[in-house]
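What follows is a single structure, and I will ask about it in a moment.
One protein chain omitted, others in place.
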Amino acid sequence: MRSLTEHLWFETDKKIDFVNITNTVDNLVRKSQVKEGLCLVNAMHITASVFINDNEPGLLSDFEKWLEKFAPHEPVSQYNHNVGEDNADAHLKRTIMGREVVVAITNGKLDFGPWEQIFYGEFDGRRRKRVLVKIIGE
Amino acid sequence: MRSLTEHLWFETDKKIDFVNITNTVDNLVRKSQVKEGLCLVNAMHITASVFINDNEPGLLSDFEKWLEKFAPHEPVSQYNHNVGEDNADAHLKRTIMGREVVVAITNGKLDFGPWEQIFYGEFDGRRRKRVLVKIIGE
Partner (left out) sequence: MRSLTEHLWFETDKKIDFVNITNTVDNLVRKSQVKEGLCLVNAMHITASVFINDNEPGLLSDFEKWLEKFAPHEPVSQYNHNVGEDNADAHLKRTIMGREVVVAITNGKLDFGPWEQIFYGEFDGRRRKRVLVKIIGE
């Protein structure tokens, strides 16, 4: 069995942001030399997500608006978590978008449908955070 | 390490539909001859889901009504994604239901609780779409 472990670092300028990390993950799959296996990509912070969807700016803005509706930042006092913090909404937003994705590796490549792209979703940005890429297989 | 890769094809008559694929996946686990391992089942399209829940028609209709409430199709103009498309809501619905499931394989079978069933969830149907089944283990 082969395995590879890498951390990706992010520090977004905006509080909420989406970063396409598909090429980075694809390069790590190649580096791992795994031909058949699984690739786990997960946020290591609980106010951030890794998810798969379409690389279309309109849709990404729809996600942001939609998440704000279901887990609004304001008023911060509506959340019990917000004692000395103001990021409870970011924990909820990340819950909707998900912590992780598991992607198949087939013939040494991410086995993806035509529009699948991996995104890092940041909901409490402007600080350094990590994503873990773990690849196992043969 | 053994592995198996299969694609399942779907073309639902309805825009929104749920298809129980448990038996199909179970047969693929047997075909793989993996006794201990993991089985990834994921939608390869970003307006569809794979999820695990109860095979109960009332519940499936509850899911449909509930998703429509939180990510309504109409008015299509409420979404920035809907320029020449009208399926932004399907991207959001799939996000709530999830892209993938990872199921344990134990003694050559899906290691399931009493009511767990795997469903393909379609939110923008009437076109051909795929699900990936990837099995690894020994």
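Order of writing sets the labels: A and B. Residues in every chain begin at 1.
To be clear about the criterion, a contact is a pair of C-beta atoms (placed from the backbone, for glycine too) under 8 Å apart; a residue touches a chain by one contact, two chains touch by 3 or more.
None of the values given here were measured: they were computed from a predicted structure.
Contact with the undisplayed chain is limited, among B:I16, B:V29 or B:M97, to B:M97.
Touch with the chain that is not drawn comes from one residue among A:S3, A:N20 or A:Q33, which is A:S3. On the side of chain B, touch with the chain left out of the figure occurs at residues 1, 36-38, 51-54, 56-59, 61-63, 66, 70, 96-98, 101-104, 106, 111-116, 136-138. The set of chain A residues touching the chain not shown comprises 1, 3, 5, 38, 40, 42-46, 70-71, 79-83, 88, 91-92, 95-96, 98-100, 102, 130, 132, 134, 136.
Here, only the chains that are shown with their structure count from here on.
If you average the CA atoms of chain A and of chain B, the two centres end up 20 Å from each other.
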